[in-house]
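Left out: one protein chain. Kept in place: all the others.
Naming follows writing order (A, B and C), and every chain is counted from residue 1.
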Amino acid sequence: MNKKNVYMDHGATTPVRQEVLEAMLPFFSELYGNPSSLHAKGRDVRKAFEEARRVTAASLGVEPDEIYFTSGGTESNNIALRGAAKKHGSGHIITSSIEHHAVLDVCKDLEKQGFSVTYLPVDKYGLISMEEFESSIKPETFLVSIMAANNEIGTVQPISEIGAIAEKHKILFHTDAVQVVGQMPLNIKELNLDFLSLSAHKFNGPKGVGALYKRKGVKIDPLYHGGGQERKLRPGTENVPGVIGLSKALELAVGELPQKAEELAKLRNRLIEGLVRIDDVVLNGHPEKRLPGNVNVSFKYIEGESVLLSLDLHGIAASSGSACSSGSLDPSHVLSAIGLDHQTAHGSIRFSLGRGNAEEDIDYVLDIIPSIVDRLRQMSPIRKESC
Amino acid sequence: MNKKNVYMDHGATTPVRQEVLEAMLPFFSELYGNPSSLHAKGRDVRKAFEEARRVTAASLGVEPDEIYFTSGGTESNNIALRGAAKKHGSGHIITSSIEHHAVLDVCKDLEKQGFSVTYLPVDKYGLISMEEFESSIKPETFLVSIMAANNEIGTVQPISEIGAIAEKHKILFHTDAVQVVGQMPLNIKELNLDFLSLSAHKFNGPKGVGALYKRKGVKIDPLYHGGGQERKLRPGTENVPGVIGLSKALELAVGELPQKAEELAKLRNRLIEGLVRIDDVVLNGHPEKRLPGNVNVSFKYIEGESVLLSLDLHGIAASSGSACSSGSLDPSHVLSAIGLDHQTAHGSIRFSLGRGNAEEDIDYVLDIIPSIVDRLRQMSPIRKESC
Amino acid sequence: MYNEKVVEHFNNPRNVGELPDADAIGENGSFKCGDTMKIYLKVKDGIIEDVRFQTYGCGAAIASSSMLTEIIKGKTIDEALQVSNQDVADELGGLPPLKLHCSNLAADALHDAIANYKKKQGSVVKD
Partner (left out) sequence: MYNEKVVEHFNNPRNVGELPDADAIGENGSFKCGDTMKIYLKVKDGIIEDVRFQTYGCGAAIASSSMLTEIIKGKTIDEALQVSNQDVADELGGLPPLKLHCSNLAADALHDAIANYKKKQGSVVKD
């Protein structure tokens, strides 16, 4: 079999699609003015920039003045959480134990600053419980932040139910939708959301640019100060080409939903079915409530990075929640939170599908994997019997 | 006379030069991997990214692990100042009254958080006094932040003297060098600097990317949390094309110094000489200690925005420190700090020269200006006699 | 930033200058932003026959001044008194929100001129 190039790490990042790059290009060397400048070179760029805001807002079904452009999902999360915390001064925050570090570690830092935080546990599928959520709400709770879908195991949370409870108790609701925007249909206005974070490079837009949706009327304090751009919430000369790229990528991605999501889910299911047919391979995450492109399995008795490396030698790009691969020694907090034992967690691999993946890619992976697994298992001192 | 397109707002932003855009292009759609990914697509990008860090560091004469990539000058300033403040918990900061808002407003915010701040006054040229600086140092002073050169009036501070005093008193020294990097030669290692901020779009690199130099061994606390990129000081998926562009633009710009600066200074002097020949036009900023590309003059009896607008109608892009142009009603804090009366401040215009400007541009501007000034003065109820 | 009509008035302002034989002069200035307008009226039989202005200010201030003079020329004093800042901005096809205050200059200077005119005429004009 010939070595192919199969990219199945769309959860990590995606290529910029051609139409997006083309939309960006004029803004490097021709339309290069600073949008804050009063002269024609500035005004032309301001116009295009605000049009990009309009397109972004329209793609999300919100108002243009509810969109703040940032440098990515991490910054969007930090601005929302820290901004709300700074505004409130003190109080209680609720989040889940499987958030991305850009939420989880912000919460830990806020604890150091005197806030109290509840980290909701999740069940074996990665779902939080609505009862536990509701009963964790205290009079001093001002914010709940629950990710729309998990980046590692793909589990999709019931954010509309969370929103309803948050509304009932009058607490702010933030969702990290970095993995969802552009991949699944989303109706912000029906979700009682106060904040939503997104990042362009997850939906075939450029790296280093994202956005925060903040519901009109919701007040937070800025973290950084400067020239007053983005209505003072995110100062600094605007990343104009990046924002143009974000808006174009989002418009295209959302325009292709829900069909694209259905196609992706078919590929995903084909891959999952093929993988779990292998002995001692288990699916991580929820069997149905999962991102259309996310496949996460654990190969028992072997370690994730060695699987990853073997896949790489066959031209397949995937990722792992394994300790060794990230340089840290512990398996990912997500895999621990869903209750995987150390060893199963270490054998986890994520294949994240996206634009450009086709059936033949799935079949190629399914053809390759058994020999990889066999080889590594034969090398392993750990056996079914011994576990 | 035909309308020309003359861009003299390089202090606001600059076009991305062709070589820089070409260096960036492969990183959108071919080399699109996430530098944190372990597979080949990620490793190739990590390699290029770290090579860009090496080039950036070499261009600045520092070590690669002293460079942190950010989303721009604003973020670099915020990370340095707030990070040092967070680390120290309390204490005293010294800055100047003519800093960019990305330093000034950070200091004001830190005051709200309990830090004390001295805002050093400047003389009529925009220079701080070394005596005042040194005598403002208290036992609890931990940081001084003085910009290398002012963005409005172009005045270059004696940062090597400031550094020597900071070293003597063992306080951290940050400089906002956003207007200096790539425009003037700079030797960080001779300057006793602990932090330096720069922004790519000021030296023909892309918007939305910058860097912070942090001297090895100096410890600050991160402001934002996330995936741990940039050694946890600036988390978030890296803006790979942006960083590649920054490093290329910096390498080219620094490679062209000091010659480029001398050429620019010649053009600058030609423009200044021509302008001050007009009645009641005064130069703002220092006659010699100024950025090679900066010209800032006040046209008495007329208002800056109307000059700007008139220039714009002739295809000339400049900027103003006038109240009306920025939407705020007060004239810029810089023009106030150098002691300009309200009206002179309101009549100020900045021409900032850069790559691509030639003698004929200067001559075109000098040809056009007198009629603009005449026309507006004839319209004005304010006269020499009445002032 | 500005629409075409504003730019046109800025570029070719109507009725710029002084009126040496003005029947009334009005002035208004914003201490905050420094803009200043001076308006000169020539009134005959209660009708504004001629008008001139001088303005120190931004593009919006100059265009508003010019537009105001166009609006009031030929109007009676009492009609002119009805002209509001909003009317001037509307007639210009709108101004950027941040610039609306600049258009205030013009109508306020006019009202000052009319007040001066009435003062000069004494109680005669009072009713």
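Brief remarks follow.
Operating definition for what follows: a contact is a pair of C-beta atoms (placed from the backbone, for glycine too) under 8 Å apart; a residue touches a chain by one contact, two chains touch by 3 or more.
Not measured: the values here are computed from a predicted model.
Annotation: of A:302, A:316, A:353 or A:369, A:302 touches the absent chain (contact as defined above).
Interface note for the absent chain: among A:174, A:202 or A:346, the touching residue is A:346.
The omitted chain makes contact with just one of the residues B:38, B:52, B:261 or B:318: B:38.
If you put the missing chain back, the residues of chain A touching it would be 301-306, 309, 313, 322-325, 327, 329-331, 342-343, 346, 378-382.
Convention: only the chains that are shown with their structure count from here on.
Rounded to a whole number, the gap between the C-alpha centres of chain A and chain B is 34 angstrom.
Measuring from the averaged C-alpha position of chain B to that of chain C gives a distance of 41 Å. With centres defined as mean CA coordinates, chain C is found 57 Å away from chain A.
Annotation for chain C: no residues touch two or more other chains.
Shared interface positions of chain B, i.e. residues touching 2 or more other chains, are given as 305, 309, 325.
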